[in-house]
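Structure, as structure tokens:
Some chains omitted; the rest stay in position.
Going by the order they are written in, the chains are A and B; count residues from 1 in each one.
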Amino acid sequence: MEQINYKIDVFEGPMDLLLHLISKHKLNINDIPIVELVNQYVDYVRQLQEQDFDIAGEFLEMAARLIYIKTVSLLPKHEEAEILKKELTGELIEYRDCKLMAEKLSHQTDGFNRFVRPAQEGFVNYDYELFHEGDELLNAYISAAGRGKRRLPPPLDSFKVIVAKKFVAVASKVSTVMHRLLGGKKVKFLSLFEGAKTKSDMVATFLAVLELAKTKKISIEGTMENPSVQMIDEVKDIEQ
Amino acid sequence: MNSNNVMASLEAMLFAAGDPVDPAKLAEVLDIDVENVIKILGHLEAMYDERGGGLRLIRVDGKYQLCTREEYSDDVRSLLEIKKNTPLSQAAFEVLAIVAYNKTVTRSFIEQIRGVDCSGPVSSLVQKGLIEEKGRLDLPGRPLVYGTTDRFLRCFSLNSLEDLPDLPEEEKKDDSQTSLFEDDNPDNDTEKKEDE
């Protein structure tokens, strides 16, 4: 392989490096040849180490993740590898879109040359004149300190903010998945993918499940083959 | 009050306010219809453009604001002794793109997409007034949610977030070779270096 001698700070992170490798070697982002990508990536990280660069943890973490995907894809039954690959693909597409948008934004910065002015003084004094209850301060303090004990499960709306309008349409999948699980139903994981029309549809569904699991909204149990998925607060309700 | 006087009053109010002003508030003060206010602000905008002075009227998220014309930015900068603004970093542009396209996001959401810690660029964008906190999520740790500011819209010449460049279309064919890297690899390295 040709000599690589760019610097680590050229890349914004492991995702950026992966995208670079994918484009440089003309790999198909929608069907990443994982073995090839792992080799390229690990080679690159190794060279950095040889050059005594202080490698950020994220780069090593990604290396570990890629190697894991490679390992499971060598198993005779490698559904898990496919899923992990799809997950990575979704993330790469998302980051690629993000870079593209960043690039577009960087070409329309004329407005940085427009200046505005401070409000004209002497007309009003800005002393605050509204009245409030002390409790509003207490609530604000608890909110700021971030340690308020939450007794209620977060409202569904709060998830919309995390997953809303993702570059891949994960938000709609979150509501679809949640809808399927309403009423405490236990649903087979693979059945969530029924009716998916495209690959990105499935990736989005998968990411939606991950997002919901991460925010402890749903539980996943069973074997890797086809676990079942259930809403967490529903579980609690039943137990009580 | 005739319409010339209304226009003059609108000019005075926008000048004094400094920040972008909601036309509804202007209408409230003048006791006339919002539609009328917006129409007359249109005349004011045209007047500024025809006259070719140092000022212009811009729209920011449905609000109106007076600002200087770009042509005179160097003079303004040297009078106010403002350093030539250092261009935003690649990381900052990426964070801005994520915040702008998703309207409101937590820092961990941004980090999930970028795959790296983003506390540096996030706080520098807050300091530059391009993004701001929009509240907290009702989740453990009560994470802050960020969104873009009016200043962001002004700096990127956008009337609203709806005017952002379109997202790339979903891949038409699943197995088509990715087309996003049109500039094939040779200049990729140089391009990145320039970004620094």
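The rule is short, and it goes like this: a contact is a pair of C-beta atoms (placed from the backbone, for glycine too) under 8 Å apart; a residue touches a chain by one contact, two chains touch by 3 or more.
Values in this document were obtained by computation on a predicted structure and should not be read as measured data.
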item	value
Chain-type multiplicity across the complete file	A x1, B x2
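Keep this in mind: only the chains that are shown with their structure count from here on.
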item	value
Chain B-touching residues of chain A, taken from the complex the two chains share	6, 9-16, 20, 22-24, 26, 28-31, 56, 58, 62, 91, 94-106, 108-120, 123, 143, 146, 148, 150, 154-155, 158, 161-162, 164-167, 198-200, 215
Residue numbers on chain B that touch chain A, as the complex places them	15-19, 56, 58, 65-70, 73, 76, 80, 85, 87-88, 90-91, 93-94, 96-98, 100-106, 109, 112-117, 136-142, 145, 154-157, 164-165, 167-168, 170-171, 174-178, 180-181, 184-185, 188-189, 192-193, 196
